[in-house]
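All protein chains but one are shown in place.
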Amino acid sequence: MSGFIAPEIAWGPLVPVLVVLLAAVLGVLVEAFVPDARRRAVQLTLTLASLAGALLAVAALWSGVEETGGTDVLGGSLVVDGPTLVLQATIALLALLSTLIFADRFAGGEDAFAPSAAAVPGSDYEEIARRKGLRQTEVYPLLLFATGGMMLFPATTDLLTLFVALEVLSLPLYLLCGMGRRRRLLSQEASMKYFLLGAFVSAIMLFGIALLYGYSGSLRYADIAVATATPNGLEGLLVVGALLLLAGLFFKIGAVPFHMWTPDVYQGAPTPVTGFMAACTKVAAFGALLRVVYGMLPGMAWDLDVVLWTVAILTMVVGTVAALVQTDVKRLLAYSSIAHAGFVLTGIVALDDAGITAVLFYLLAYGATTVGAFGLIALVREQGTGDDDVPAVLGEATRLSQWAGLGRTHPVLAVTFTLFLLSFAGIPLTAGFVGKFAVFTAAVEGGAWQLALVGVLASAAAAFFYVRIIVLMFFTEVPEAPVTAGTGTGVAPAAVAGSTPVVHGATGQQASVATAEPVTTERAPATTVVAGEGLTVVAVVVCAVLTVVLGVAPSPVLDAIASVAVLLP
Amino acid sequence: MSNPYVPLLVMIGIAAVLALGGVGASAILGPKRYNRAKLEAYECGIEPTPHAIGGGRFPIKYYLVAMTFIIFDIEVVFLYPWAVSFTELATFGLVSILVFLLVITVPFVYEWKRGGLEWD
Amino acid sequence: MSNFPWLTALVVLPILGAAAMWLLPAGARPRTRVVALGFALVEVLLVVGAFLAFDTGAAATHQLLDTAPWIPALGVSWALGVDGVGLALIAMSVVLVAVVVLAAWREQGSVDGPTDRLRHYLALVLLLEAFIVLVFAARDVFLFYVVFEAMLIPVYFMIGAFGGAQRRYAAVKFLLYSLAGGLVMLVGVIALYLQGPGGPEGFLIENLVGLDMDPTVEKWIFASFFLAFAIKAPMFPVHTWLPDAAQQAPAGTSTLLVGVLDKVGTFGMLTLCLPLFPAASRWAAPAIIVLAVVSVLYGALLAIGQKDMMRLVAYTSVSHFGFIVLGIFAFTSTSIAGSSFYMVNHGLSTGALFLLVGFLAARRGSQQIVDFGGLQKVVPVLAGLFLVVGLSALSLPGLSTFVSEFLVIVGTFARHPAAAIVATLGVVLAAIYVLWLYQRVFTGPVRPELAAMTDLGTRERWVVGPLVALMLVLGFLPGPALDLVRPPALESIAQLGVDDVEPTVLVAIPAGTEGSDQ
Amino acid sequence: MSLTHYLVLAAILFAIGATTVLLRRNAIIVFMGVELMLNSTNLLLVTFSRFHGNLSGQVLAFFVMVVAAAEVVVGLAIIVTIFRTRRSASVDDVNLLKS
């Protein structure tokens, strides 16, 4: 018998993650055994229940962590402390909302995902699958796996677990990106780009991990932190390793210069996935970054500062400037998300407890807004003619020009979207403002007032493109002629059969009375809004409420976060 | 104890010489009477279409097999070290590996049920 | 009633009003106007109540306090309270809002047409009213800032959705200018907090007054605040958004925009810049005074050259704001009191002017001066009111504006005679633009296409009437109003740490006595 | 062979892999470049593991293999899907998203 001692496992703190991963595994079994007809209902229930369960578990752990400050689990591979819980709760909540958007079905019972993602676009097989109403329910387990990885990611205090969690969260996302029901080619392309770049960057990051290991002889953050304190002649390894590791994390958060994938992937991926990815990945990756910067590399804060500063400034500036010229809503939000990554980075630069609270809050605020915004985008559709010239709802109308006049035709939707945009822009009384304020305060407090200044200027510039959308929605007339439904790719989206009439649901009532000028309605406007089964609407409403509540009365949440915002080493 | 891998190098060297030598010998010894038809690919006398490289297609199923294989290969890779130190790892290792097996089995069941293992 | 949260009530009521407008059941929508007016009038009553509860004898101190923690984690509290200036401005604003609601009766869509746009418009006006009251009553820098920024949104929609042909451009320009200024101020706000004591009440103004800051830091923070305020109260180099916005916005919006919102800028200078950064204020005063004088002349000169009436009025405001800023940064109790009073008067005077121009434009369908002529005979009431209001803009004695402008110039003269003298030129120029405008529009031969123009109706008279009446009353009896603004002015001087300079020319206006300075 | 030799070898392999990723246009080959990078990292990890005399590096190498395998599965699935759609695995042909 050798000296192997079975590690003590504190199961309790692991429950939130375990619930989600277990549900994911069960979800795979559901795919195997539950008949087609009931699969969606079962999956949806399972997914929602597990995410809610994770939230409950976090709540149950909360008071304990508040008292003790947190615990190591799995022999120090993971740590469940305040920030972990906050981030896990955020991710679970956002994933819950995303699930609703994932699940929503629109005209003809179609959700956002290809009926058979493996089928060749435009092939007979695909057509058959579509006609038979096949549905890709694998997305739910994939979502859960990704969520599980995301919940692990910010809890890691060990490079190995970090890497594994990174992959667990990334791989399902790569797949999810390629499953768009419409614009299949675009979607597949996005998936491939994301995958190749993602794999490339994780390889780079791994190399960095190897170098850090070489420097310190350990994979534990704490050990590395100790090693950085005492020079051992291998500092080259340390610096290069740290940079490469950070590169990987920067890629995940979409920071310049590792941002190139963001617009393409955000645009190509199915909109519910985009929302999920934009919100949750960022939350998780920032959590991990927080831990790396605070827990592993404080010894080289001096060297890191240069990098973080440069990246933060570049990210803010590039994200903002590039967003100015975008003509596609999803691309625009993608660039805006880059800019937001820069804002959060300013909070991380602060390197103090206030910074942690600020970053955590910002992530929550940003996430809620993002999920809501993309949920709304999923509702705005192109109007076209399907088979037999029957009017039908086509894919999402993501070109900005198609959003013109939406405020007139669908005021409630437009106002909600405006709310999200204002939150992105950081206008007071929205969640975004409080987040920005907290982050900038932390940055100034940490001596980085120049960063805050750049951030503020970038915000001002960013306001321009958010305002542009508002102008478009409210102050521009509805285009009379239907915009052609081409995707600009030369590949027509699979036409929608079935004569399901356009559904004006939640917003229909207002829409009917909101027209001030009597618009000549011989030709239907090219853009319409679908209500689906109401799941998206629910999610969006929750997001909107969160955005307002976090903006007007952020105090309880801020206090709660602040009460636990101490990173354990 | 000397490095156990050095004899392996010796073995590889000899085997490589043999492998190279055989082909080389036949190249020297064999006659060389080429003609155009002889150098064409064998296709029962038909012009080969499409070219295997670049245009060659084989059923998607093979990819599926490859992917499934990779998953199980990993499983095996993890089983070996555990099996070797079965006694030392004791109950803890046992439970872990059983959970691991279970988790790996789930996608296998999924693939089976969804027809991933059918050849038609 | 002393414990009644007057200010909070003043904030909440219009919000309820706005919500009510949006939630109005379809059947009740034709009554939109009545509902809105009702809310606006109740608000006026509330202000009266607040006045009664306010102790004029202690106008320098903040009263009607209402403090509660809001976001303790960030040091933010819900702290309301007004001194004399704040209360006067609130009163002026509330009155103006009521007037604007009344004026907007026909502004959006005809009476029998769909009233939906009007409904949204009035709801936005009420929402804006809430913000206005809040910003004048805020005693917490963060709260002030939040409202300062949040106000942009309703105004943005009021310009962008309801204005003229170029409204989108104007709205975006307005928003971006203001937002840029506001965000720069945000850095200042953050820095200020970090300089202060911090803690859950770290943003309360009284906790931030008299800080011992590093002079450089103080200058920077001051600059960030001042920039935002200068944009808001359009001062010379950063004023360009105002003419566009005023021209494109509907008259009611312009009224609120220029009459009330821009006051937030000068109000901010007065209540934030001076007490919080006395040293920096002193340091920057010369430059600001130069800018203010330039504003006075520049605004007036450009006003003379305008062809569009709305733009003209907008430029007059630039000029007037130059006076106000001049008064504030002259650092004499007289000039500061004058500026405070000027803010109120300017709201009444310019508001009335915008509304009248709006009536003209609505009748003619054009805002261009060349499209008018000889209206004196066609619409005598309108012409008469226009004349009175116009004269108030050039500060004719007997009207309230005269008092304030006089105080400013006199007060300034005591410290900076040169600036005062140059600024006086502005008064001369004002006479030119007002009278020339009147001449071109109302005198001369009646243009045939204008012959059928109708005079002001009862409602419209009720719109302008109260404003003119107020101007007259305050012009002849400025005493009570001055009682409100003078003590805070003295307080400001004290906080600034400069010696007050008594006006050396003419008479000092004895506080508490009725004005006799015609 | 000293530590440096291994490091240099790993770095060279890594550089080759990275160059492949950046220069080659065929998705599969790009992907193989990534795999090469991962394997060079494995070499590095094992080297360091021996250098430091602990096994963490080898364990991580193990996991890298697993992850690489999972990546292969996912990557092949994606690339094959695209390949079947477009009859080309060239990254250059994938340009719908170019802005």
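Per-chain residue numbering starts at 1, and chain names A, B, C and D are given in the order in which the chains are listed.
Here is the rule we go by: a residue touches a chain if its C-beta (ideal position, glycine included) is under 8 Å from a C-beta of that chain, and two chains touch if they have at least 3 such contacts.
Note that contacts and distances are computed from a predicted model.
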Choices "NADH-quinone oxidoreductase subunit H", "Simple sugar transport system ATP-binding protein", "ABC transporter permease protein" or "Dihydroorotate dehydrogenase" - which one is the UniProt name of the chain not shown: "NADH-quinone oxidoreductase subunit H"
Residue among A:I9, A:A59 or A:A553 touching the omitted chain: A:I9
Missing-partner contacts on chain B, residue numbers: 1-2, 4-8, 10-12, 14-16, 18-20, 22-23, 25-27, 29-34, 38-44, 48, 51-53, 56, 58, 62, 65-66, 68-69, 72-73, 76, 78-94, 96-101, 103, 105, 108, 112, 117-120
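Criterion: only the chains that are shown with their structure count from here on.
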Comparison of A-D and A-B by number of C-beta pairs in contact, larger one: A-D
Centroid spacing, where centroids are CA-atom means, of chain C and chain D in whole angstrom: 65
Inter-chain centre distance, chain B versus chain D - centres from mean C-alpha coordinates, in Å: 19
Interface hub residues of chain D, defined as touching at least two other chains: 70, 77, 84
Where chain B touches two or more other chains at once, by residue number: 60
Residues of chain C defined as touching chain A within the complex: 26, 69-74, 109, 114, 116-117, 145-150, 152-153, 156-157, 160-161, 167-168, 171-172, 175-176, 179-180, 183-184, 186-187, 190-191, 193-194
Touching residues on chain D, where the partner in the complex is chain A: 7, 10, 14, 17-18, 21, 27, 30-31, 33-34, 37-38, 40-41, 44-45, 47-48, 51-52, 54, 56-57, 59-60, 63-64, 67, 70-71, 74-75, 77-79, 81-82, 84-86, 91, 94, 96-97, 99
Touch list for chain A against partner chain D, complex: 117-118, 120-121, 159-160, 163-164, 167, 171, 174-175, 178, 184-186, 188-193, 195-196, 199-200, 202-204, 206-207, 209-211, 213-214, 217-219, 263-264, 267-268, 326, 331, 489
